[in-house]
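Left out: one protein chain. Kept in place: all the others.
Naming follows writing order (A and B), and every chain is counted from residue 1.
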Amino acid sequence: MATSTYPARNPQLPLAGFYRRIRVWDQVAYLVTLASAILILAVVGLIVFELWISSQPTMQTFGWSFLTHSRWDPNGEKFGALPFIYGTCVTASLALLIAVPFGVMASVFLAELAPPRLSNILTFLIELLAAVPSVIYGLIGIFVLIPMIRSYLVPSLTSVFGFLPLFQGDFYGVSLLSAGLVLSIMVVPFIISVSREVLLAVPVDQREAALALGTTKWETTWQIVIPNAKVGIIGSVFLALARALGETMAVTMVIGNTPKISASLLAPGYSIAAVIANEFAEASGDLYISSLIFLGLVLFGLTIVINALARILVLTTARRSA
Amino acid sequence: MATPRQQLVKEVDLPSAREYEAPKDSSRWKLGVKNLNFYYGSFQALHNIGIDIARNKITAFIGPSGCGKSTFLRTMNRMNETVRNTRVEGEILLDGENILHMDVTSLRRRVGMVFQKSNPFPKTIFDNVAYGLRVNGVRNQSVVQEAVEKSLERAALWTEVKDQLNKPASALSGGQQQRLCIARALAVEPEVLLLDEPCSALDPIATRKIEELLFEIKSLTTIVIVTHNMQQAARLADYTGFFLMGKLLEFDDTRKIFQNPSVKETEDYVTGRFG
Partner (left out) sequence: MLMAISPRRKFVNALMLSLSGLCTLIVISVLFFILGYLLFHGARSLNLQFLTSLPKPSGETGGGMANAIVGSFKVLLVATSIGVPLGFLAGVYLAEYSGKTFAFLFRYVVDLLNGVPSIVIGIIAYAVVVRPMKHYSALAGGVALGIMMIPIAVRTTEEFLRSVPNSLREGSLALGATKAKTIFAVVVPAAISGLISGLMLNLARVAGETAPLLFTALGNMFWSRGWMQPIATLPVMIYNYAISPEEDLHQQAWAAGFVLLALVLAVNVTAKMIIMRGPAASRR
C-alpha cells in the first residue's frame, strides 16, 4: 500500500503542524488495529490456558484414564468421561449417517436438476434452517419429534430390526436415537449449502465431455461431477461433524441426560456438551468442576483435530491435482 | 422412420455387448439436415439449414466468430439441450432416423464430440479412454484393454503413453490431452465424430499431428469439424460449408469453395477480405 509523502519538515509551510498531527493519527490507527488483532490472539490463548489450568485437579487425580473410565458419580467423587465421549460420538455419527446422503442428494438436485431460480429460492430457505437457534430445535425435538418417533419410527424399527442389539430395550422418548435425529436435521443445511456450491463450481466442460460419450445425467453426476467436487463435499461433512459434536441445547433436551453406555440407540445417554450444560451451574467441589472443565477441554481438542484434518485434506488434494 | 433392425435394437433388453451394425444402406449420406432452425430464447441462431453430410468423409464448416457453426455442430448430438431455453425446429436424420426423436443418451454414443478445449476427466489416462466403454456396460477387462490400446493408437498417442497408462491425464501436454480426448471419443466407436475447433488452443506441431490422425480415421467414422482456420479446412476437408450470421451460405466440394466459390460472401471470407 502506498504511503503518502508530506512536506513535513518545512516550518515555513503553514500547515506543517497539521500534517504532523495527521501522521500521528495514522500511526495510532495502525497501532489500534494491530492491538485488536493481538488482543484476539490473547483471548484464544486465554481460552486454552484457562481450560488447561482449571482441568489440573482432575488431571492430577485421574490422569488420562479419566477418558477411559465410565463411572460418573459426583457424590462419590468418581469421574469418568467415557459415557459422554460415547454419547457424543454415537449421536454425531448417527447424525452424519442420515444427513450426508440426504444432504448430498438434495445438493445434486439443487445444483444439477433444478432451474436456477428455483434452486436459489430453495437454497435460501434451506440456509434459513441453519439460522434456527438450537433451543428451538430442542423444543420441536421434545414436543413434536419424540412423540412421532415413539408412535411411528420405533415400532417399525423394532419390528424389522429388533433382533439387533442396536434397537433393543425400552424406549422412553429421550434417547441417543432422538438426539441423533435432531442433530441430523440441524447439520443437513450445512452439507447442502457447501456441496451445492462446489457442485456448481465444477466446470461445464467436464459434464459435456461425459454426456458426449453417451452417459445418462445421473451417471455423469455420480461418476464425474461428484468426484470432481469430492474435496468440497468432504469438507462440508467435516463442518457438519464439528457442529454436531459441539451442539448443546437440542441434544440435552432430547438425549436423556443419563451417564450410561448402552449398545441400544433407544436408550438414554449423555454427551459432553450436554453434561456441562446441565451440571456446571450446580457443581460444587473442585474435582467436580474441574472434571467438567476437563470435558470442555476434550471437546475443544476434538474440534481442533477435526479442523486440522479438514485443512490437511484440502491442502493435499489441491497439491495432488496441481 | 427407423428400420426394423433399428427398432429391434432399441426395444430389446441387451444384457451383454452385441455387434451393432449400421444398416447396409448404400446411400452416400450419413446425416441429413432439413429445415433446421435453432433459437436461444427468442434469438434465432440458425436459419433454415439444409444439408447432407457424406459418409466416411471429412466435412468442415468455416465462418467468422459467432456465425452459428458451433451451435450447428452441437445440434447434431443434441448438446444444446444442456442449455436452458433452447428450441430446435426441423429434422436431423442419422441414417434416415430423426435424432430429435431418439433417446438422447444412445444418440450421443453414436455421435461423439471433441471439444475446443481438452477436458480429460481427473482420472488416469487408461480410465479416461475406458470410461465410455465401462459406462456402456463393457465389463470384460481384456476387451476394455484391447479397445483402449486400439483407440490410443488411432489417436496417434499410444507410443507416447503406453508406459504411463496409470498416470493422471492432467500430466499430459495440451496437445496430448486433446489426442487423449479424441481417443476417449473413439473408444465407443462412434458413427460420426464431431470436432469443435479442436486445434484452436494448440501449437502448429500438435495441430499437424491431429490433422494427420483425422485423415487416418475417416475411413472408420464420419467426421464433421468446425474450424476458424481456413487453411486447415482446405487441407483436411472433402466438403466445406460456409456459415454467416446463422445461415449456411454455401456448401460444396472443398476445392470449389476455395478456388471458385459461387457466393460473394464466401469469396470475401476465403480471400481474407473479412473475418
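One rule holds in what follows: contacts are C-beta pairs under 8 Å (C-beta built on N, C-alpha and C of every residue); 3 or more make two chains touch, one makes a residue touch a chain.
Note that the structure is predicted; figures quoted are calculated from it, not measured.
Touching the chain that is not shown, out of B:59, B:77, B:119 or B:136: B:136 (per the contact rule at the top). Of the candidate positions A:90, A:185 or A:225, contact with the hidden chain is made by A:185. Contact between chain A and the unshown chain involves residues 1-4, 6, 22-23, 25-26, 28-30, 32-37, 39-41, 43-44, 46-47, 50-51, 54, 101-103, 105-106, 108-110, 112-114, 122, 124-129, 131-140, 142-144, 185, 188-189, 192, 214, 216-219, 222, 242, 245-249, 253, 273, 276-277, 280-281, 292-293, 296, 299-300, 303-304, 306-307.
Within the entire complex, the positions of chain B that touch the omitted partner chain are 9-10, 13-15, 17-20, 103, 105-106, 109, 133, 136-138, 143, 147, 188-189.
What we mean here is this: only the chains that are shown with their structure count from here on.
Across the complex, chain B meets chain A through its residues 77, 79, 82, 84, 105-110, 112-113, 115, 117, 119-122, 131-132, 135-136, 170, 181, 184-185, 188.
Against chain B, the residues of chain A that register as touching in their complex are 115-116, 203-216, 219, 223-224, 227-228, 321.
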